[in-house]
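Every protein chain of the complex appears in place save one, which is left out.
Labels A and B are assigned to the chains in the order they are written; within every chain, residues are numbered from 1.
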Amino acid sequence: MTDVAGTKTSTQLRITRQSPSYWRVTIDNPPINVMGPEMVVQFQEVIGALESDEDVKVVVFDSAVDDYFLNHSDFLAKLEDLTSLPAGPTGLPPWPDFLARLTRLPVVSIALIRGRATGNGSEITLACDMSFASREKTIISQWEVGVGMVAGGGPMARLPHLIGRSRALEILLSSEDLRAEQAEAYGYINRALPDVELDAFVEALATRIAKFDKWAIANTKRLVNTSLPPDVELGAGWEACIASLGRPAAQVGIKALLALGFHKPGDAEDRLGYYLGEIAHSPRD
Amino acid sequence: MTDVAGTKTSTQLRITRQSPSYWRVTIDNPPINVMGPEMVVQFQEVIGALESDEDVKVVVFDSAVDDYFLNHSDFLAKLEDLTSLPAGPTGLPPWPDFLARLTRLPVVSIALIRGRATGNGSEITLACDMSFASREKTIISQWEVGVGMVAGGGPMARLPHLIGRSRALEILLSSEDLRAEQAEAYGYINRALPDVELDAFVEALATRIAKFDKWAIANTKRLVNTSLPPDVELGAGWEACIASLGRPAAQVGIKALLALGFHKPGDAEDRLGYYLGEIAHSPRD
Partner (left out) sequence: MTDVAGTKTSTQLRITRQSPSYWRVTIDNPPINVMGPEMVVQFQEVIGALESDEDVKVVVFDSAVDDYFLNHSDFLAKLEDLTSLPAGPTGLPPWPDFLARLTRLPVVSIALIRGRATGNGSEITLACDMSFASREKTIISQWEVGVGMVAGGGPMARLPHLIGRSRALEILLSSEDLRAEQAEAYGYINRALPDVELDAFVEALATRIAKFDKWAIANTKRLVNTSLPPDVELGAGWEACIASLGRPAAQVGIKALLALGFHKPGDAEDRLGYYLGEIAHSPRD
């Protein structure tokens, strides 16, 4: 990450300081913004930078990759490269550690969503303080159950509090793609905005808040955070996710998806919800 | 229940195994689908069957009675026939026991609502994982306060978490009839669908989920369930309900409703919310 370490050549997350008080973190891992171990390491660096800076008040997460905000994990990477990463300061593995710290950060976090927010993309949205999405170009989903997995970044802990247990279970257990308007109606995102208005809306909101007093922001957020589920729920979800990856159901499911074109640009990524219904077949039916 | 015990002649709940992984439970107690002690016993048998089956992954609750999904309790039955039933495995009386176990079941439960879901019908909806309702033909209500009662199946515990305290109190304290679109807007049900689309929507969702991996379903639901209120709240609600039935206000209220045609097909059942406003009169006003 050039902005943090100044040395790496491969940068999947790019920090831009619009001003000392307003940062952007741009996700840039073309062609489809999957999240592998390297990006998880870079998310750790990002959260460390945000925590140690005294001036930053607002951070916006956006994407430089067309059609993808942040996608599912990198299933071509070695799982050990992820599971061998050291735990973060919360004691959680690095991805849930990042998400937990993002919610606790004395800085306002905003997800600016354009394109697919699948799995990890939904999880970072749920960990941000607010989210605004392109009405035309956003698809959001927790797809994991459809492929035989359990989600690893906390949606079981966060969605019921945000949108109620019934709609949380619909999203998680159906593993369907949701369009932005449905996500807005459910309260999954703050607002769906016309694509042409989205950038200006987020820019105005971010610059507005960045002018407010950091102490007032931090204390208000701290008091809202009493409503957060305990971090241990994120840990339990992560463990269930890793356990699911070791089971035949997920192995068979991911293999079947890959055979249909998953993990590269094309229809299997564009309409993942549909393809999950195609690959699934109960062994007893 | 013929499908469970194979012997009884009177069956108010009918289990249909569409496949080993996808069951239907059809509520069938014409003419108005009231819930008496016998139906409560049959709900216990249903939940026992669901818990002990290794293959079932999805259960849909629907109704065979026109205009009624599941209605209020049977006030012509003897109360002792209900209160003398043994507690279930949770230690709760059988109706809240059934509802608590339904939420904890490692099986996805879906309410397919067409017609009135009054009292118990709303309570089973709130205990299911998801609910989808006919836009034209659904009325949902917690009518109890309007007749001097407290609801016995947990809406005080569940509604505030699902739709917020303000709207929960509006529904409970106004005792009004809600149409499906209002219930959807409040998040009381997952979605209101055009009546002609409802069956196909639920069928597609149920068959989709029934092809997914049971372990992934069960673990995802288990982690979502950390957001459930403790079962003791259901017990407290049940006790308040039984206490309310012993008070003059409820006795007078139910008697006044019966005089207006309550408890049989007709206007008092069709427009129960309206009639609750008619019978009520404060002793001091």
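Definition applied: a residue touches a chain if its C-beta (ideal position, glycine included) is under 8 Å from a C-beta of that chain, and two chains touch if they have at least 3 such contacts.
Being a predicted model, the structure only gives us computed values, none of them experimental.
> Of the residues A:T16, A:T83 or A:N219, I need the one that contacts the missing chain.
Of the listed residues, the one touching the omitted chain is A:N219.
> Quick one: which of A:K78, A:K211 or A:K255 touches the chain that's been left out?
Of all options in A:K78, A:K211 or A:K255, contact with the hidden chain holds for A:K211.
> Touch as defined at the start, partner being the missing chain; which of B:D97, B:E144, B:D231 or B:E269 qualifies?
B:E144
> In the full complex, which of B:L13, B:V40 or B:I163 touches the chain missing from this view?
B:I163
> Have a look at B:L172, B:I189, B:I254 or B:A268 and name the one touching the chain we're not showing.
Only one listed residue reaches the unshown chain, and that is B:L172.
> Footprint of the hidden chain on chain A, which residues?
Listed in rising order, the touching residues are 19-21, 55, 57, 108, 128-131, 161-163, 187, 189-190, 205, 208-213, 215-217, 219-221, 223-224, 226-228.
> Considering the whole complex rather than only what is displayed, give the residues of chain B touching the chain that is not shown.
Against the left-out chain, chain B lists 144-146, 148-151, 156-157, 159-161, 163-170, 172-175, 186-187, 229, 233, 236-237, 240, 243-244, 247, 249-250, 253, 277, 280-282, 284-285.
In the analysis below, only the chains that are shown with their structure count from here on.
> For chain A and chain B, let me know how many angstrom lie between their CA-based centres, rounded off.
36
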